[in-house]
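With one protein chain withheld, the remaining protein chains of the complex are depicted in position.
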Amino acid sequence: MAQGVATAPAPPAVPERDRRGVWAALLAVLLGAAFIWLADARFNGYRQQLVVLALSYIIIAVALTVTSGFTGVFSLGQIGFVAVGAYVSALMSIPPQWKDDIALPGLPWWLATLDLGGLPPWLGLTLVSIVGALAAAVLAVLVGAPLMRLSGHYVAVATMGFLIIVYTVIVNLDHVTSGARGLSPIPTWTTLWSAYVWTLVTIYASWRIRNSPAGRAMIASRENLLAARGVGVDVLRTRLLAFVFGAFFSGVAGALLAHQVGTIAPSQFYFKTTFLVVTMVVLGGMGSISGAVVGAVVMTILPEYLRPIDEGFTLGGFTSPPLYGLSQILIALGFILVMIFRPQGLFGDREIGLGLLARTKPQQEASGEDIALTPELAPGVDEAPLDPRA
Amino acid sequence: MSFAELGQQFVNALSLGSIYALVAVGLTMVFGILRLINFAHGEVVMLGGFTAYFLGKAGMPFWLIAIAAVLVTTVVGVLMERIAYRPIRGAPDVSLLLTSLGVSIALQNGAMLAFGNQPKPFPTPAALAGQNQLPGGLQISTANVVTILTALVLMVLLTWFVRGTATGTQMRATAENAMAARLMGISINTVIVAAFVVGSALAGVAALLYGARVGRVQYDMGFIPILKAFVATVIGGFGSIPGAVLGAYILGFGEIFLISFLPDALTKYRDAFVFIGLIVILLLRPQGILGSTEPEKI
Partner (left out) sequence: MTENDTARQRPEAPPAPSLSNDRLTRRETMRRAAVLGLGAAAAAAMLRPAGGVAAQEPIKIGQPYNLTGDYASIDNPARDGSALAAAEVNAAGGVLGKPLELIVADGKSDVPTIASVTKKLVDEDKVVALVGLTDTSYMRAAGPVAQEAHLPFLDVGGTAPVITTIGDYIFMLPFGDNVQAAAGAEFAQSKGWKTTAMLVDEAMDYTKYLAKYFEERYTAEDIGGKVVSRLAYNIGDTDFSAQLTEFKNLDPQPDFLFVSSNPGEIGTIIKQARDMGLNQPILGGDGYDTPLLAQLGGPVSNVFFTTHEGIYGDSPEAKAFAEAYAKQYGKAPESVFAALGYDGVKLMADAMTRAGSTDGAKVRDALGATKGFKGVTGTITYENGSHIPSKSVALIEVKDGKNELLQVVVPKVVPPA
């Protein structure tokens, strides 16, 4: 996966605790599989959808962790790539009788007549997910090549601009995308297992990249831009790799989401979802893969529990009137409190979840990936105290 | 395009630019000092709009409504700084940005909870609703004239404040070099609060003018103005007040004349064009037209 960045520190030999980590990971994978098996057998359709939603958000959050958490280049445009993956894959899989001249007159003939109905659903889903993800990745190369030169809030602003552009185009290109009213009916091909497999692939790839020279280069460029350059890291290429990687898997998640409910609309891929995913990543700790996983699960399930608050509920003799918006207020306030009191999130950039299972001591020093330069020696561009030019 | 239509669109663009400018000033002032992109500034506008709605419903005269709306937005701005932003002062740029996004969502949903999610009428005074027939077939709405003149007067006042008063000078000094300013004995807190007061008061005026323009208030009405003010700020250069004003007018003209000159099929993509422009500016001249900070590029 990784483009070798020649001068980054060499990977360390596999230490004892890494082997234990592998066992822990295997255990986690099996536990997850057991849960999916249970869900498949026992859950009703709605709850299965919720599980798929959580898995898709895990993919997006982990992808954003690589794009932004590893490199420190904060992207607010991630959801734009999810949208691209969703729309490209859906346009491929919608049966041709629904892509006629009236509904979607702007489709080129080869897309309008494309019929994947004959494929087994898992194969169809794999195919459209990969094409959707590749489309997102190609777009990421084009967008990222210039944008990854920027830092700090400039890159956040520019990627937000990208999100707005994607949204505007989807809403207005309605002879292809069917505009704000959404695209349907998309075949509901996504299953619990396909979503689970893609989630595992995403997590594994992210973990591999984190422990590769390229991943070390990403973290180095985040921690100290000048020092990273000093040891020969090609910062632009490193950031671009992380950006494209994130876009690819975001595209996969978009395809999974589209083929889950059967309906997509641009409103799904805009600021609300962006904030949700950012909350997941920030909550878990920017730069922690397991943190992103936990953040995604919490932030998918929490709103389900908070929904009765919005719509009104009866508890004992007490009836609450509908209070639309209260759940969002609670989430936003929680987010602000995290920013104030624990800006590094639950896990910072450490991986905790599996330590729990493996019962290893949490305080072991990481070995290879620590670039031996403390930030106090040379403050990076991103962490200015009050005035960066001081 | 006829002369009359050109004139009308010109006035329209000036008026739109004026509203953007009033919002953008608050955004850029706060940014200059705190390096905080305050997304929740749009919600200040929204709360100004709701103040006007409720007082209008209570039958108050418009001048009283106007004063109250500006007072309310000022208080909201100051509270926002005190409660949400002071505790994280000095945090990384992105943390600041995300916190303001959180504040924005909390306030928006709070407004939805408190005031309902349906649009409410803005109490536009009858004096603002009319049209003025000018020679040459030119027709200009009173609301547009008032918007442009109000913005003009406020910009003059703002210039006096920033250039001519002690607080204004301290503000500029802090924006230029906070550390040095502090060493010179400038109270950073005072300067920051002053920035929020001035910015939010201007946002209150913007709320009144924007409300009169669209005729309605709603919990999410701050989104469009803040997005546009934000673009204006980028065009002009983050942190530069004259830059933000100039950027706002450039944007106002850009939008109106994009609609007029683009082929019909492309006009609906104007937001996409605006943001492509924004990205290009960020890449070629991240410090904006009048900004002074050096580019943050790698």
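To keep things simple, chains are lettered A and B as they appear, and every chain counts its residues starting from 1.
We take it that a residue touches a chain if its C-beta (ideal position, glycine included) is under 8 Å from a C-beta of that chain, and two chains touch if they have at least 3 such contacts.
Since this is a predicted model, take the numbers as computed values, not measurements.
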| item | value |
| --- | --- |
| Residue of A:33, A:50 or A:197 in touch with the missing chain, whole complex considered | A:50 |
| Touching residues (missing chain, whole complex) on chain A | 17-18, 20-22, 24-25, 28, 35, 38-39, 42-47, 49-51, 72, 171-172, 174, 179-182, 184-185, 203-204, 207, 210-211, 222-224, 261-265, 267-268, 286-287, 289-290, 294, 297-298, 301, 305, 310-311, 322, 324, 343-344, 346, 348-356, 358, 360, 362-366, 369-370, 375, 380, 382-383 |
| Residues of chain B (touch criterion as defined above) contacting the omitted chain | 2, 4-5, 8-9, 12, 88, 90-92, 94-95, 112, 117-121, 124, 129, 131, 139, 141, 143, 213-216, 218, 221, 224, 256, 259, 268 |
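Assume only the chains that are shown with their structure count from here on.
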| item | value |
| --- | --- |
| Between chain B and chain A, distance of the C-alpha-averaged centres to the nearest whole Å | 32 |
| Residue ranges of chain B in contact with chain A within the complex | 35, 37, 84, 87-99, 101-103, 105-106, 108-110, 112-113, 117, 177-180, 188, 219, 227, 230, 234, 268-269, 271-272, 275-276, 278-279, 282-283, 286, 293-294, 296-298 |
| Chain B-facing residues of chain A, complex | 74, 146-154, 156-158, 161-162, 164-165, 168-169, 172, 225, 235-236, 239, 275, 278, 282, 323-326, 328-329, 331-333, 335-336, 339-340, 343, 381-390 |
